[in-house]
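The complex appears here without one of its protein chains, the remainder shown in place.
Chain IDs A and B follow the sequence of writing; residue 1 opens each chain.
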Amino acid sequence: MRYLKILEYALASLLRRPGKTCAILVVYTLMIVVLASVLFLTQALKTEATTMLAGGPQLVVQKTMAGRHELIPVSAVEKLVEIPGVKAVKPRVWGYYYDALTGTNYTLQGFDTLANELSLLNGRLPREEGECAIGAGVARSRLIHLQDELILIDYDNIGRIFTVTGVFVSAADLLTQDLVVMPEGPLRQFFGMPDSLATDLAVEVYNPNEVDTIANKIKRSLPDSRPITQSELLRTYHAVFDWRGGMMLALFSSALMAFCILAWDKATGLSAGERREIGILKAVGWDTGDVLLLKLWEGLALSLLAFLSGCLIAFILVFWWGTPVLGGILRGWSVLFPALRPTPFIDFYQLGTLAFLTIIPYVASTVIPAWRAAVTDPDEVMRAS
Amino acid sequence: MIRSRAYLCLIAVLLTALAGLTGWAQKTSATFLADGLPARRQLVSVLSLTDLALWTEARYTRHPSMADLFSPFQDHPGAFDHFPAGSLMAPAGPRPETTMHIRRVAQP
Partner (left out) sequence: MRLSILCLLFILICSPLFAATPAGPDDKTRCGVCGMFVAPYPHWVAALEMTDGQYFYFDGPKDLFIFYENLATYQPGATRDQVANLYVTEYYTARLIPATEVFFVVGSDVLGPMGRELVPVAGREAAATFMRDHSGTKLMRFDGRELLDAQEQP
């Protein structure tokens, strides 16, 4: 009951300075919104990326020449299948296409026509020359639909017409939005890539424990190659989306810095009025503990409100609204950008960290100066002002 | 006592809303793992995809894991980048988990 009464008094004293309280609340909430939405978005994308991409090739072998990625000779396949533990080696044909018409980059991906139909594709996979399946982003940028025609300029500057036999559903945008998929043969003709070369080789391995050893052996038998294991690939995505990395950290530190300045300012500049208030409270019989409790409640009341509403707003922005602000930052200069509706994977550990890093410093910065004022003699405090 | 009650009620409402959203998130992500993921894995394996189609502006942002990280003028670690997406990607890339230092023993 005593706690409730002190809370009541704390709220009243907060409301007595509505301007200041409001300003702090808004800044505090905004900071939480920015940080929490960065956390939510990166965590969701990271989880989604790593779970989805785990279905991809276990080992990709590239060739490098003069420090650059080169086409790899298909004859290398024979060397690789002899390594014990290798199940199959599949040459991959893929590449990029700059579409001058819309100013976008497409990724042209070849595939094995023996593959099964995909459930995430409206229509069917292309089976022969002159057919292709496209991502929803390509369809959007070229304003084409199923069974329409997609015209692309090949290596020889001749316009080629492809019938769109399938459009990937936009739920799979994160993987497919800029893809133009066609069978391997026609794609080679389009790129002018000889049959003896491939973009890289995908190696299937029976036992995942053996992947690293096989990668070492590949490096030894093809010294100019660069094997990329799936764990490296996933690690790349961990690094990309790691909230401690790159821009996230910059965002975080600048916001935190601004907030610290605000809190510090508030803390050191305990106004004469506030000091007198503490003095009077002590004079009328409050002891130091009560004053501290009052200040603790003040800080906690603001922090809790700001933290909870900030998280709530961030959640709605990221998972329901489609990240209106952050999306713009993430979008960069890409012309094609997937609709960001990430699956809500939430890491409570990170949220806890965020709470710890914001609430504790703020509460401390309100309580400590109050404590300094509260331990001095009330008479002296009131006289000094 | 009105203010404190109102405040506690507000906190309770916010907490309930957050708890509800968290529950929704757990349910949605569980559904994704159960229903959405197998179809996406199939897509990834049939087309043998290695990367997300998030940033299409350059080849090292379209395929971060396939990019030749060690070649200059592309993704030089720590360099300020031409594209905004480059600043989002930590200059970490695939790197060894262990390092080994080899020193020559001085001949007596």
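Criterion: a contact is a pair of C-beta atoms (placed from the backbone, for glycine too) under 8 Å apart; a residue touches a chain by one contact, two chains touch by 3 or more.
This is a predicted model, so every value here is computed, not measured.
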| item | value |
| --- | --- |
| Shown chains touched by the chain that is not drawn here | A |
| Hidden-chain contact residue, picked from the options A:Thr213, A:Thr288 or A:Thr376 | A:Thr213 |
| For chain A, the residues touching the chain missing from this view | 84-85, 87, 206-210, 213, 217 |
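Keep this in mind: only the chains that are shown with their structure count from here on.
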| item | value |
| --- | --- |
| Rounded Å distance between chain A and chain B, as computed from the means of their C-alpha atoms | 5 |
| Contacting residues of chain A [partner chain B, same complex] | 4-5, 7-8, 11-12, 15, 45, 47-49, 51-57, 60, 62, 64, 67-69, 90, 92, 96, 104-107, 109, 111-112, 115-116, 118-121, 135, 137, 168, 171-179, 181, 200, 202, 226, 228, 232-233, 235-237, 239-240, 242, 245-248, 250, 301, 304-305, 308-309, 311-312, 315-316, 319, 329-330, 332-338, 343-346 |
| In the complex with chain A, residue positions of chain B that touch it | 1, 3-4, 7, 10-11, 14-15, 17-18, 21-22, 24-26, 28-29, 32-33, 36-37, 39-59, 61-62, 64-68, 70-72, 83-85, 87-94 |
